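I have a structure I would like to understand better, so I am pasting it below and will then ask my questions one at a time.
Note that one protein chain is taken out, while the other chains of the complex remain in position.
Each chain carries a letter (A and B) given by its place in the written order, and its residues are counted from 1.
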Amino acid sequence: MTVHPWVVSVAVLDMVGAVFLACGTWSALRLQAEWSPMSASPTQIHLEVLSETLSIQVRFAAGCLFLSTFLAALAVAWFLPDIVPGAMCGTGVLQAAGPEAKRAVAMRLFGCTGLYIWLVVDRLNRSRPEAPITVLSARTLLAVFPLAVLGVVSTTTSVAALDVQKPVDCCAAVYAAAGGGVAAGWISRIPGSVWTVVFFIFSGLLPALFLMTRFARERFAERLAVFLAGAGLLWTGAAAAALLEVFAAYHYGVLHHDCAWCLLLPEHRGVGFPIYAALLVVFAESTCIPVLSGIRRREPSLVDAVGARMRSASIRIMTAFGLFQVLVLVPPVVWRIRFGVWMG
Amino acid sequence: MKKGLRCEDMGLELPDGRGHERMVLRNVTAVFPPGRIALVAGDTGAGKTSLIHVLACLIRPTQGRVIADDRPVSAWTSPHQDRWRRGVGIAFQHPRLLERLTALENVMLPLVPFGGRPDDLRQRAVESMERLGIAHLRSDTALALSGGEAQRTALARALVASPRFVFADEPTSHQDSDGADLVKKALGACRREHAVVVVTTHDSRLLDSTLPDNRYRLVSGRLEALP
Partner (left out) sequence: MTAWKSLAAWAMRDQLRRPGALLLTAVALFSLVVVAGVPMLLARAMAATAARVLKAGPDLVVRRVGAAGWMPIPASPAVSAVSGVPGVIRVQARIWGVVRCADRPVTVMGVRADNGRPYSGLFVSPRTGEAVAGSVAAQCASGGTLSLTGAQSLSVRLAATLDVTEDVVAADLVLLHPEDARRLLGLPEGSVSDLALTVFHEGEAQALIPDIIEAFPWPASVTTRQQTVERYTAGFAHRGGFVALMLVPALLALSLLVAGAARPSQKWESEAALLKALGWTTGDIVVVQVAGGGVVALVATGAGALLSCLLVLTPGIHWPAELFFAWPGGTPALYLDASGAVWTLLQVLCFVLIPYTGALLWPVLRTAKTPAGHMAGGDWTL
(Lines give C-alpha, C1' and ligand atoms only; values in the text may rest on other atoms or scores of the structure.)
Protein backbone atom coordinates (compact mmCIF):
# COMPACT_ATOMS: atom_id res chain seq x y z
CA MET A 1 0.00 0.00 0.00
CA THR A 2 1.34 3.40 -0.93
CA VAL A 3 0.13 6.76 0.27
CA HIS A 4 0.50 9.27 -2.51
CA PRO A 5 -1.44 12.55 -2.74
CA TRP A 6 -2.95 11.43 -6.06
CA VAL A 7 -4.04 8.16 -4.54
CA VAL A 8 -5.67 9.99 -1.62
CA SER A 9 -7.42 12.43 -3.99
CA VAL A 10 -8.81 9.61 -6.12
CA ALA A 11 -9.88 7.69 -3.02
CA VAL A 12 -11.70 10.73 -1.57
CA LEU A 13 -13.51 11.37 -4.88
CA ASP A 14 -14.41 7.69 -5.16
CA MET A 15 -15.73 7.65 -1.62
CA VAL A 16 -17.94 10.72 -2.13
CA GLY A 17 -19.17 9.40 -5.48
CA ALA A 18 -19.92 5.95 -4.09
CA VAL A 19 -21.89 7.34 -1.14
CA PHE A 20 -24.07 9.49 -3.38
CA LEU A 21 -24.47 6.65 -5.87
CA ALA A 22 -25.50 4.26 -3.11
CA CYS A 23 -28.14 6.72 -1.86
CA GLY A 24 -29.42 7.25 -5.39
CA THR A 25 -29.61 3.50 -5.90
CA TRP A 26 -31.55 3.07 -2.68
CA SER A 27 -34.07 5.62 -3.99
CA ALA A 28 -34.14 3.79 -7.34
CA LEU A 29 -35.04 0.61 -5.51
CA ARG A 30 -38.08 2.34 -4.02
CA LEU A 31 -38.98 3.95 -7.33
CA GLN A 32 -39.01 0.77 -9.33
CA ALA A 33 -41.05 -0.98 -6.65
CA GLU A 34 -43.64 1.69 -5.85
CA TRP A 35 -43.86 3.99 -8.88
CA SER A 36 -47.51 4.47 -9.79
CA PRO A 37 -47.97 7.07 -12.52
CA MET A 38 -51.00 9.41 -12.37
CA SER A 39 -51.74 8.39 -8.80
CA ALA A 40 -52.63 11.27 -6.48
CA SER A 41 -51.38 9.44 -3.41
CA PRO A 42 -48.84 11.20 -1.17
CA THR A 43 -46.47 8.27 -1.76
CA GLN A 44 -46.49 8.84 -5.53
CA ILE A 45 -46.01 12.63 -5.11
CA HIS A 46 -43.10 11.89 -2.78
CA LEU A 47 -41.62 9.45 -5.31
CA GLU A 48 -41.88 12.01 -8.10
CA VAL A 49 -39.81 14.51 -6.13
CA LEU A 50 -37.56 11.68 -5.00
CA SER A 51 -36.86 10.83 -8.66
CA GLU A 52 -35.73 14.42 -9.18
CA THR A 53 -33.38 14.42 -6.18
CA LEU A 54 -32.14 10.96 -7.20
CA SER A 55 -31.24 12.42 -10.57
CA ILE A 56 -29.24 15.24 -8.96
CA GLN A 57 -27.57 12.81 -6.54
CA VAL A 58 -26.51 10.37 -9.21
CA ARG A 59 -25.40 13.10 -11.61
CA PHE A 60 -23.15 14.44 -8.85
CA ALA A 61 -21.91 10.90 -8.15
CA ALA A 62 -21.26 10.33 -11.85
CA GLY A 63 -19.32 13.61 -12.00
CA CYS A 64 -17.18 12.50 -9.04
CA LEU A 65 -16.54 9.06 -10.53
CA PHE A 66 -15.75 10.42 -14.01
CA LEU A 67 -13.34 12.93 -12.48
CA SER A 68 -11.73 10.31 -10.26
CA THR A 69 -11.35 7.98 -13.26
CA PHE A 70 -9.63 10.74 -15.22
CA LEU A 71 -7.39 11.62 -12.27
CA ALA A 72 -6.61 7.94 -11.71
CA ALA A 73 -5.57 7.59 -15.38
CA LEU A 74 -3.49 10.75 -15.09
CA ALA A 75 -1.85 9.53 -11.89
CA VAL A 76 -1.07 6.08 -13.32
CA ALA A 77 0.31 7.53 -16.54
CA TRP A 78 2.21 10.55 -15.25
CA PHE A 79 2.83 10.57 -11.51
CA LEU A 80 2.89 7.07 -10.04
CA PRO A 81 5.71 5.82 -12.34
CA ASP A 82 7.95 8.19 -10.33
CA ILE A 83 7.53 6.08 -7.21
CA VAL A 84 7.54 2.59 -8.75
CA PRO A 85 11.11 1.36 -9.35
CA GLY A 86 11.66 0.58 -13.01
CA ALA A 87 8.31 2.02 -14.12
CA MET A 88 8.45 4.38 -17.08
CA CYS A 89 4.71 4.54 -17.80
CA GLY A 90 1.39 3.19 -16.57
CA THR A 91 2.26 -0.36 -17.63
CA GLY A 92 4.87 -0.52 -14.86
CA VAL A 93 2.43 0.89 -12.32
CA LEU A 94 -0.18 -1.72 -13.26
CA GLN A 95 2.48 -4.43 -12.94
CA ALA A 96 3.35 -3.18 -9.48
CA ALA A 97 -0.33 -3.17 -8.52
CA GLY A 98 -0.82 -6.79 -9.51
CA PRO A 99 -3.51 -8.51 -11.58
CA GLU A 100 -6.36 -6.63 -9.84
CA ALA A 101 -5.24 -3.38 -11.52
CA LYS A 102 -6.22 -4.49 -15.03
CA ARG A 103 -9.58 -5.60 -13.68
CA ALA A 104 -9.95 -2.18 -12.04
CA VAL A 105 -9.32 -0.43 -15.36
CA ALA A 106 -11.91 -2.61 -17.11
CA MET A 107 -14.48 -2.24 -14.32
CA ARG A 108 -14.01 1.52 -14.27
CA LEU A 109 -14.54 1.78 -18.01
CA PHE A 110 -17.66 -0.38 -17.87
CA GLY A 111 -18.90 1.47 -14.79
CA CYS A 112 -18.43 4.86 -16.44
CA THR A 113 -20.11 3.67 -19.64
CA GLY A 114 -23.00 2.32 -17.58
CA LEU A 115 -23.36 5.61 -15.75
CA TYR A 116 -23.26 7.46 -19.07
CA ILE A 117 -26.09 5.28 -20.39
CA TRP A 118 -28.08 6.00 -17.23
CA LEU A 119 -27.47 9.74 -17.71
CA VAL A 120 -28.89 9.48 -21.25
CA VAL A 121 -31.94 7.51 -20.08
CA ASP A 122 -32.52 9.86 -17.15
CA ARG A 123 -32.29 12.94 -19.35
CA LEU A 124 -34.83 11.48 -21.75
CA ASN A 125 -37.11 10.64 -18.85
CA ARG A 126 -36.91 14.15 -17.46
CA SER A 127 -37.63 15.65 -20.87
CA ARG A 128 -41.29 14.57 -20.71
CA PRO A 129 -43.66 15.89 -18.03
CA GLU A 130 -45.10 12.41 -17.47
CA ALA A 131 -41.61 10.95 -16.82
CA PRO A 132 -42.67 7.85 -18.77
CA ILE A 133 -39.52 5.75 -18.30
CA THR A 134 -38.90 6.35 -14.62
CA VAL A 135 -39.01 2.64 -13.81
CA LEU A 136 -36.64 1.81 -16.68
CA SER A 137 -34.30 4.57 -15.52
CA ALA A 138 -34.39 3.20 -11.96
CA ARG A 139 -33.69 -0.33 -13.21
CA THR A 140 -30.81 0.91 -15.35
CA LEU A 141 -29.29 2.50 -12.28
CA LEU A 142 -29.78 -0.71 -10.29
CA ALA A 143 -27.90 -2.57 -13.05
CA VAL A 144 -25.12 0.02 -13.26
CA PHE A 145 -24.56 0.34 -9.51
CA PRO A 146 -22.68 -2.98 -9.02
CA LEU A 147 -20.39 -2.20 -11.98
CA ALA A 148 -19.53 1.26 -10.68
CA VAL A 149 -19.00 0.01 -7.13
CA LEU A 150 -16.84 -2.88 -8.36
CA GLY A 151 -14.73 -0.32 -10.20
CA VAL A 152 -14.23 1.63 -6.98
CA VAL A 153 -13.57 -1.49 -4.92
CA SER A 154 -11.08 -2.98 -7.39
CA THR A 155 -9.29 0.38 -7.64
CA THR A 156 -8.94 0.45 -3.86
CA THR A 157 -7.76 -3.17 -3.83
CA SER A 158 -5.15 -2.56 -6.51
CA VAL A 159 -3.91 0.60 -4.77
CA ALA A 160 -3.58 -1.44 -1.58
CA ALA A 161 -1.58 -4.02 -3.52
CA LEU A 162 0.71 -1.44 -5.17
CA ASP A 163 4.26 -2.49 -4.39
CA VAL A 164 6.69 0.42 -4.61
CA GLN A 165 9.69 -1.58 -3.38
CA LYS A 166 9.98 -4.30 -6.02
CA PRO A 167 11.32 -3.20 -9.43
CA VAL A 168 9.07 -3.87 -12.42
CA ASP A 169 9.83 -4.64 -16.08
CA CYS A 170 7.41 -1.99 -17.35
CA CYS A 171 7.48 -1.77 -21.16
CA ALA A 172 10.17 -4.46 -21.36
CA ALA A 173 7.32 -6.90 -20.79
CA VAL A 174 5.56 -5.38 -23.77
CA TYR A 175 8.69 -5.75 -25.88
CA ALA A 176 8.98 -9.37 -24.77
CA ALA A 177 5.40 -9.99 -25.73
CA ALA A 178 5.72 -8.36 -29.14
CA GLY A 179 5.09 -10.82 -31.90
CA GLY A 180 3.06 -13.29 -29.93
CA GLY A 181 4.13 -13.12 -26.29
CA VAL A 182 1.87 -13.95 -23.41
CA ALA A 183 1.54 -10.55 -21.76
CA ALA A 184 0.01 -8.79 -24.74
CA GLY A 185 -2.46 -11.60 -25.32
CA TRP A 186 -4.27 -12.60 -28.46
CA ILE A 187 -4.23 -9.11 -30.01
CA SER A 188 -0.46 -9.35 -30.59
CA ARG A 189 -0.74 -12.83 -32.03
CA ILE A 190 -2.77 -11.52 -34.97
CA PRO A 191 -0.51 -9.72 -37.47
CA GLY A 192 -0.71 -5.94 -37.51
CA SER A 193 -1.60 -6.00 -41.21
CA VAL A 194 -4.81 -7.91 -40.40
CA TRP A 195 -5.80 -5.31 -37.81
CA THR A 196 -5.00 -2.54 -40.30
CA VAL A 197 -7.27 -4.09 -42.92
CA VAL A 198 -10.11 -4.65 -40.43
CA PHE A 199 -9.67 -1.10 -39.14
CA PHE A 200 -9.86 0.41 -42.62
CA ILE A 201 -12.91 -1.71 -43.54
CA PHE A 202 -14.83 -0.42 -40.52
CA SER A 203 -13.43 3.06 -41.04
CA GLY A 204 -15.07 3.02 -44.45
CA LEU A 205 -18.27 1.42 -43.19
CA LEU A 206 -18.87 3.89 -40.39
CA PRO A 207 -19.16 7.09 -42.50
CA ALA A 208 -21.19 5.20 -45.12
CA LEU A 209 -23.71 4.06 -42.51
CA PHE A 210 -23.78 7.54 -41.02
CA LEU A 211 -24.62 9.11 -44.39
CA MET A 212 -27.32 6.49 -44.93
CA THR A 213 -28.91 7.29 -41.56
CA ARG A 214 -28.94 10.99 -42.47
CA PHE A 215 -30.68 10.53 -45.79
CA ALA A 216 -32.84 7.44 -45.16
CA ARG A 217 -36.54 7.63 -44.32
CA GLU A 218 -37.27 7.77 -40.62
CA ARG A 219 -38.37 4.13 -40.22
CA PHE A 220 -35.17 2.89 -41.88
CA ALA A 221 -33.00 5.49 -40.22
CA GLU A 222 -33.54 3.89 -36.82
CA ARG A 223 -32.45 0.45 -38.05
CA LEU A 224 -29.47 1.95 -39.80
CA ALA A 225 -28.55 3.75 -36.60
CA VAL A 226 -28.50 0.40 -34.79
CA PHE A 227 -26.23 -0.95 -37.53
CA LEU A 228 -24.09 2.15 -37.13
CA ALA A 229 -23.87 1.40 -33.40
CA GLY A 230 -22.86 -2.21 -34.09
CA ALA A 231 -20.26 -1.08 -36.57
CA GLY A 232 -19.10 1.54 -34.06
CA LEU A 233 -18.54 -1.12 -31.39
CA LEU A 234 -16.60 -3.34 -33.79
CA TRP A 235 -14.66 -0.33 -35.07
CA THR A 236 -13.69 0.55 -31.48
CA GLY A 237 -12.09 -2.87 -31.00
CA ALA A 238 -10.37 -2.87 -34.37
CA ALA A 239 -9.20 0.72 -33.95
CA ALA A 240 -7.74 0.03 -30.51
CA ALA A 241 -5.88 -3.04 -31.79
CA ALA A 242 -4.64 -1.29 -34.95
CA LEU A 243 -3.57 1.71 -32.88
CA LEU A 244 -1.43 -0.38 -30.55
CA GLU A 245 -0.11 -2.85 -33.11
CA VAL A 246 0.57 -0.49 -36.01
CA PHE A 247 -0.09 3.21 -35.64
CA ALA A 248 1.32 3.89 -32.15
CA ALA A 249 4.81 3.22 -33.56
CA TYR A 250 4.59 6.46 -35.57
CA HIS A 251 4.00 8.43 -32.38
CA TYR A 252 6.83 6.66 -30.58
CA GLY A 253 9.17 6.86 -33.58
CA VAL A 254 10.28 3.22 -33.12
CA LEU A 255 9.58 0.15 -35.21
CA HIS A 256 7.39 -1.66 -32.75
CA HIS A 257 6.13 -0.64 -29.34
CA ASP A 258 2.59 -1.64 -28.48
CA CYS A 259 2.38 -0.17 -24.99
CA ALA A 260 -1.01 1.46 -24.47
CA TRP A 261 0.14 3.65 -21.57
CA CYS A 262 3.18 5.22 -23.25
CA LEU A 263 0.81 7.18 -25.50
CA LEU A 264 -0.34 9.07 -22.42
CA LEU A 265 3.16 10.22 -21.47
CA PRO A 266 4.06 13.93 -21.64
CA GLU A 267 6.95 12.95 -23.96
CA HIS A 268 4.30 12.11 -26.54
CA ARG A 269 2.35 15.25 -25.68
CA GLY A 270 -0.29 13.13 -23.92
CA VAL A 271 -1.75 12.30 -27.33
CA GLY A 272 -3.27 9.16 -25.83
CA PHE A 273 -5.79 11.21 -23.86
CA PRO A 274 -7.71 12.58 -26.89
CA ILE A 275 -7.22 9.29 -28.77
CA TYR A 276 -8.65 7.16 -25.97
CA ALA A 277 -11.34 9.77 -25.30
CA ALA A 278 -12.43 9.45 -28.94
CA LEU A 279 -12.55 5.65 -28.61
CA LEU A 280 -14.54 5.96 -25.40
CA VAL A 281 -17.04 8.35 -26.99
CA VAL A 282 -17.60 5.97 -29.93
CA PHE A 283 -17.95 3.04 -27.51
CA ALA A 284 -20.33 4.83 -25.13
CA GLU A 285 -22.53 6.37 -27.86
CA SER A 286 -22.61 3.09 -29.78
CA THR A 287 -23.77 1.34 -26.61
CA CYS A 288 -26.45 4.00 -26.09
CA ILE A 289 -28.06 3.66 -29.53
CA PRO A 290 -29.53 0.14 -29.04
CA VAL A 291 -30.83 1.24 -25.63
CA LEU A 292 -32.42 4.31 -27.26
CA SER A 293 -33.90 2.15 -30.00
CA GLY A 294 -35.50 -0.07 -27.37
CA ILE A 295 -36.95 2.95 -25.57
CA ARG A 296 -38.34 4.31 -28.83
CA ARG A 297 -40.22 1.09 -29.54
CA ARG A 298 -41.54 0.87 -26.02
CA GLU A 299 -42.53 4.47 -25.29
CA PRO A 300 -44.43 6.32 -28.05
CA SER A 301 -44.37 9.65 -26.17
CA LEU A 302 -40.57 9.68 -26.44
CA VAL A 303 -40.32 8.96 -30.18
CA ASP A 304 -39.24 12.51 -31.10
CA ALA A 305 -36.87 12.95 -28.17
CA VAL A 306 -35.27 9.55 -28.76
CA GLY A 307 -34.98 10.25 -32.49
CA ALA A 308 -33.17 13.52 -31.75
CA ARG A 309 -30.88 11.80 -29.25
CA MET A 310 -30.06 9.02 -31.73
CA ARG A 311 -29.17 11.62 -34.35
CA SER A 312 -26.94 13.45 -31.89
CA ALA A 313 -25.38 10.10 -30.87
CA SER A 314 -24.49 9.33 -34.49
CA ILE A 315 -23.04 12.84 -34.93
CA ARG A 316 -20.95 12.39 -31.78
CA ILE A 317 -19.76 9.00 -33.03
CA MET A 318 -18.65 10.57 -36.30
CA THR A 319 -16.99 13.54 -34.59
CA ALA A 320 -15.01 11.23 -32.31
CA PHE A 321 -14.27 8.97 -35.27
CA GLY A 322 -12.92 11.96 -37.21
CA LEU A 323 -10.77 13.08 -34.28
CA PHE A 324 -9.35 9.57 -33.93
CA GLN A 325 -8.58 9.31 -37.64
CA VAL A 326 -6.75 12.65 -37.63
CA LEU A 327 -4.69 11.86 -34.52
CA VAL A 328 -3.86 8.33 -35.60
CA LEU A 329 -3.48 8.54 -39.37
CA VAL A 330 -1.77 11.91 -39.81
CA PRO A 331 1.56 10.86 -38.16
CA PRO A 332 2.04 7.85 -40.53
CA VAL A 333 1.29 10.06 -43.54
CA VAL A 334 3.76 12.69 -42.33
CA TRP A 335 6.31 9.93 -41.72
CA ARG A 336 5.82 8.55 -45.22
CA ILE A 337 6.21 12.02 -46.75
CA ARG A 338 9.37 12.73 -44.72
CA PHE A 339 11.11 9.38 -45.06
CA GLY A 340 9.48 7.81 -48.11
CA VAL A 341 8.71 4.50 -46.36
CA TRP A 342 6.14 3.04 -43.98
CA MET A 343 7.31 1.63 -40.67
CA GLY A 344 7.57 -2.11 -40.24
CA MET B 1 -55.21 24.77 -29.37
CA LYS B 2 -57.67 25.75 -26.68
CA LYS B 3 -56.29 28.53 -24.54
CA GLY B 4 -57.15 28.92 -20.90
CA LEU B 5 -57.75 26.57 -18.04
CA ARG B 6 -60.17 23.66 -18.02
CA CYS B 7 -61.27 21.24 -15.35
CA GLU B 8 -62.72 17.97 -16.63
CA ASP B 9 -64.82 15.93 -14.23
CA MET B 10 -62.39 16.78 -11.49
CA GLY B 11 -62.68 15.34 -8.02
CA LEU B 12 -60.59 15.48 -4.89
CA GLU B 13 -60.56 13.25 -1.84
CA LEU B 14 -58.60 14.24 1.24
CA PRO B 15 -58.11 12.48 4.57
CA ASP B 16 -60.43 13.83 7.21
CA GLY B 17 -58.04 13.18 10.08
CA ARG B 18 -60.14 10.31 11.45
CA GLY B 19 -58.71 7.72 9.10
CA HIS B 20 -61.33 8.22 6.41
CA GLU B 21 -61.31 10.01 3.07
CA ARG B 22 -63.58 12.98 2.53
CA MET B 23 -64.77 14.12 -0.92
CA VAL B 24 -63.77 17.80 -1.06
CA LEU B 25 -64.44 18.42 -4.76
CA ARG B 26 -66.91 16.45 -6.88
CA ASN B 27 -67.14 16.27 -10.65
CA VAL B 28 -65.95 19.83 -11.17
CA THR B 29 -66.13 20.73 -14.84
CA ALA B 30 -65.42 24.32 -15.84
CA VAL B 31 -63.61 26.48 -18.35
CA PHE B 32 -61.64 29.56 -17.26
CA PRO B 33 -60.79 31.47 -20.43
CA PRO B 34 -57.94 33.98 -20.68
CA GLY B 35 -58.71 37.67 -20.22
CA ARG B 36 -61.61 36.95 -17.90
CA ILE B 37 -61.94 36.96 -14.15
CA ALA B 38 -63.76 34.03 -12.58
CA LEU B 39 -65.07 34.50 -9.08
CA VAL B 40 -65.76 31.42 -6.97
CA ALA B 41 -67.90 32.00 -3.92
CA GLY B 42 -68.88 29.55 -1.26
CA ASP B 43 -69.34 29.01 2.45
CA THR B 44 -66.46 28.22 4.74
CA GLY B 45 -65.36 24.62 4.13
CA ALA B 46 -67.00 24.45 0.72
CA GLY B 47 -63.66 23.59 -0.90
CA LYS B 48 -62.63 26.98 -2.34
CA THR B 49 -59.02 26.75 -1.13
CA SER B 50 -58.74 23.14 -2.29
CA LEU B 51 -59.99 24.21 -5.72
CA ILE B 52 -57.28 26.88 -5.93
CA HIS B 53 -54.63 24.35 -4.84
CA VAL B 54 -55.76 21.83 -7.45
CA LEU B 55 -55.89 24.45 -10.22
CA ALA B 56 -52.35 25.57 -9.30
CA CYS B 57 -51.20 21.92 -9.31
CA LEU B 58 -50.22 22.02 -5.65
CA ILE B 59 -52.49 19.01 -5.14
CA ARG B 60 -53.21 16.35 -7.71
CA PRO B 61 -56.92 15.59 -8.24
CA THR B 62 -57.96 12.05 -7.38
CA GLN B 63 -60.29 12.05 -10.37
CA GLY B 64 -60.47 13.94 -13.67
CA ARG B 65 -57.83 16.40 -14.79
CA VAL B 66 -56.80 20.03 -15.12
CA ILE B 67 -55.83 21.21 -18.60
CA ALA B 68 -53.85 24.42 -19.03
CA ASP B 69 -53.53 25.76 -22.60
CA ASP B 70 -54.36 22.25 -23.84
CA ARG B 71 -51.73 20.56 -21.68
CA PRO B 72 -52.83 18.07 -19.00
CA VAL B 73 -50.81 19.67 -16.22
CA SER B 74 -52.47 17.74 -13.40
CA ALA B 75 -51.09 14.50 -14.87
CA TRP B 76 -47.57 15.81 -14.97
CA THR B 77 -44.97 14.78 -12.46
CA SER B 78 -44.21 17.22 -9.66
CA PRO B 79 -40.90 18.52 -11.07
CA HIS B 80 -42.59 19.58 -14.32
CA GLN B 81 -45.51 21.08 -12.42
CA ASP B 82 -42.98 23.14 -10.44
CA ARG B 83 -41.55 24.47 -13.69
CA TRP B 84 -45.03 25.13 -15.13
CA ARG B 85 -45.81 27.16 -12.02
CA ARG B 86 -43.37 29.82 -13.23
CA GLY B 87 -46.29 30.99 -15.32
CA VAL B 88 -48.64 30.90 -12.35
CA GLY B 89 -49.21 33.55 -9.69
CA ILE B 90 -50.73 32.33 -6.44
CA ALA B 91 -51.91 34.49 -3.56
CA PHE B 92 -52.63 32.16 -0.66
CA GLN B 93 -55.34 32.73 1.90
CA HIS B 94 -52.57 33.42 4.43
CA PRO B 95 -49.79 35.60 3.01
CA ARG B 96 -47.02 33.07 3.65
CA LEU B 97 -44.13 35.46 3.35
CA LEU B 98 -40.58 34.50 4.28
CA GLU B 99 -40.03 36.31 7.55
CA ARG B 100 -36.26 36.64 7.21
CA LEU B 101 -36.64 38.59 3.96
CA THR B 102 -37.80 42.14 3.36
CA ALA B 103 -41.11 42.81 1.63
CA LEU B 104 -39.25 43.67 -1.58
CA GLU B 105 -37.21 40.45 -1.50
CA ASN B 106 -40.39 38.45 -0.92
CA VAL B 107 -41.91 40.03 -4.01
CA MET B 108 -38.75 39.34 -6.02
CA LEU B 109 -38.81 35.60 -5.25
CA PRO B 110 -40.80 34.40 -8.33
CA LEU B 111 -38.53 36.42 -10.64
CA VAL B 112 -35.24 34.85 -9.54
CA PRO B 113 -35.55 31.56 -11.51
CA PHE B 114 -36.23 33.55 -14.69
CA GLY B 115 -32.78 35.14 -14.53
CA GLY B 116 -31.98 38.75 -15.28
CA ARG B 117 -29.94 41.50 -13.71
CA PRO B 118 -30.66 42.04 -10.01
CA ASP B 119 -31.47 45.71 -10.67
CA ASP B 120 -34.09 44.76 -13.25
CA LEU B 121 -35.65 42.21 -10.91
CA ARG B 122 -35.74 44.83 -8.16
CA GLN B 123 -37.34 47.36 -10.50
CA ARG B 124 -40.08 44.95 -11.55
CA ALA B 125 -40.77 44.05 -7.94
CA VAL B 126 -41.05 47.72 -6.97
CA GLU B 127 -43.49 48.32 -9.83
CA SER B 128 -45.63 45.42 -8.66
CA MET B 129 -45.61 46.80 -5.13
CA GLU B 130 -46.52 50.26 -6.40
CA ARG B 131 -49.61 48.83 -8.11
CA LEU B 132 -50.77 47.60 -4.72
CA GLY B 133 -49.75 50.75 -2.84
CA ILE B 134 -47.05 49.12 -0.71
CA ALA B 135 -43.87 50.38 -2.39
CA HIS B 136 -43.02 52.39 0.74
CA LEU B 137 -42.78 49.13 2.72
CA ARG B 138 -40.08 47.63 0.51
CA SER B 139 -37.36 47.70 3.17
CA ASP B 140 -39.54 46.38 6.01
CA THR B 141 -39.11 42.78 6.98
CA ALA B 142 -42.14 40.58 6.48
CA LEU B 143 -42.55 40.31 10.26
CA ALA B 144 -43.12 44.06 10.55
CA LEU B 145 -46.06 44.15 8.11
CA SER B 146 -49.68 44.34 9.21
CA GLY B 147 -52.16 41.65 8.07
CA GLY B 148 -53.50 43.78 5.20
CA GLU B 149 -50.02 44.89 4.09
CA ALA B 150 -48.74 41.33 4.17
CA GLN B 151 -51.70 40.18 2.10
CA ARG B 152 -51.08 42.86 -0.53
CA THR B 153 -47.36 41.97 -0.51
CA ALA B 154 -48.34 38.37 -1.21
CA LEU B 155 -50.58 39.53 -4.09
CA ALA B 156 -47.74 41.72 -5.45
CA ARG B 157 -45.54 38.60 -5.32
CA ALA B 158 -48.17 36.60 -7.21
CA LEU B 159 -48.46 39.20 -9.95
CA VAL B 160 -44.83 40.32 -10.28
CA ALA B 161 -43.87 37.90 -13.08
CA SER B 162 -46.94 38.82 -15.20
CA PRO B 163 -48.24 35.25 -14.90
CA ARG B 164 -50.44 33.52 -17.43
CA PHE B 165 -52.62 32.07 -14.65
CA VAL B 166 -53.55 34.00 -11.49
CA PHE B 167 -55.12 32.30 -8.50
CA ALA B 168 -56.13 34.42 -5.52
CA ASP B 169 -57.62 32.90 -2.40
CA GLU B 170 -59.64 35.44 -0.39
CA PRO B 171 -57.43 38.36 -1.53
CA THR B 172 -59.47 41.04 0.27
CA SER B 173 -60.14 39.31 3.57
CA HIS B 174 -57.80 41.56 5.57
CA GLN B 175 -58.23 44.74 3.50
CA ASP B 176 -59.93 48.00 4.29
CA SER B 177 -61.94 49.57 1.47
CA ASP B 178 -58.91 51.38 -0.04
CA GLY B 179 -56.90 48.18 0.06
CA ALA B 180 -59.73 46.21 -1.50
CA ASP B 181 -59.95 48.77 -4.33
CA LEU B 182 -56.21 48.40 -5.00
CA VAL B 183 -56.60 44.61 -5.07
CA LYS B 184 -59.51 44.87 -7.53
CA LYS B 185 -57.50 47.22 -9.77
CA ALA B 186 -54.52 44.86 -9.77
CA LEU B 187 -56.73 41.89 -10.71
CA GLY B 188 -58.39 44.00 -13.39
CA ALA B 189 -54.95 44.72 -14.86
CA CYS B 190 -54.39 40.96 -15.15
CA ARG B 191 -57.52 40.71 -17.24
CA ARG B 192 -56.11 43.33 -19.61
CA GLU B 193 -52.93 41.24 -19.87
CA HIS B 194 -55.08 38.26 -20.98
CA ALA B 195 -54.31 36.17 -17.93
CA VAL B 196 -56.64 33.49 -16.64
CA VAL B 197 -57.80 34.79 -13.24
CA VAL B 198 -59.61 32.67 -10.66
CA VAL B 199 -60.53 34.35 -7.37
CA THR B 200 -62.23 32.67 -4.44
CA THR B 201 -63.97 34.83 -1.89
CA HIS B 202 -66.89 35.27 0.39
CA ASP B 203 -66.26 39.01 0.64
CA SER B 204 -69.31 40.95 -0.53
CA ARG B 205 -67.11 43.81 -1.77
CA LEU B 206 -65.86 41.47 -4.48
CA LEU B 207 -69.04 39.49 -4.94
CA ASP B 208 -71.10 42.60 -5.54
CA SER B 209 -68.52 44.41 -7.66
CA THR B 210 -68.34 44.58 -11.44
CA LEU B 211 -64.89 42.94 -11.39
CA PRO B 212 -65.80 39.30 -12.21
CA ASP B 213 -66.77 38.19 -15.69
CA ASN B 214 -67.93 34.75 -14.56
CA ARG B 215 -69.32 33.77 -11.20
CA TYR B 216 -69.44 30.33 -9.64
CA ARG B 217 -70.59 28.91 -6.36
CA LEU B 218 -69.10 25.92 -4.64
CA VAL B 219 -71.62 23.90 -2.74
CA SER B 220 -70.48 20.73 -1.02
CA GLY B 221 -67.65 20.40 -3.45
CA ARG B 222 -69.73 20.92 -6.58
CA LEU B 223 -69.09 23.95 -8.76
CA GLU B 224 -72.20 25.67 -10.06
CA ALA B 225 -72.13 28.52 -12.58
CA LEU B 226 -74.12 31.56 -11.53
CA PRO B 227 -75.88 33.80 -14.00
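The criterion applied here is as follows: a contact is a pair of C-beta atoms (placed from the backbone, for glycine too) under 8 Å apart; a residue touches a chain by one contact, two chains touch by 3 or more.
Here the structure is a predicted model, which means the values were calculated and not measured.
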item: Identified contact with the non-displayed chain, of A:Ser9, A:Ser127, A:Ser293 or A:Gln325; value: A:Ser9
item: Options B:Ile90, B:Ala156, B:Ala180 or B:Val198, residue touching the unrepresented chain; value: B:Ile90
item: Of A:Ala22, A:Ile83, A:Leu109 or A:Val303, the one touching the omitted chain in the full complex; value: A:Ile83
item: Residues belonging to chain B that touch the chain removed from view; value: 49-50, 53, 56-60, 78-79, 81-83, 85-88, 90, 92, 96-100, 109-110, 112-118, 121, 157, 161
item: Residues belonging to chain A that touch the chain removed from view; value: 2-9, 12-13, 16, 19-20, 45-46, 48-50, 52-53, 56-57, 60, 64, 67, 71, 79, 82-85, 164
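Heads up, the rule we're going with is that only the chains that are shown with their structure count from here on.
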item: Parts of chain A lying in touch with chain B, wherever the complex brings them together; value: 38, 40, 45, 48-49, 51-52, 126, 129-131, 134
item: Touch list for chain B against partner chain A, complex; value: 12, 59-62, 71, 73, 75-81, 84
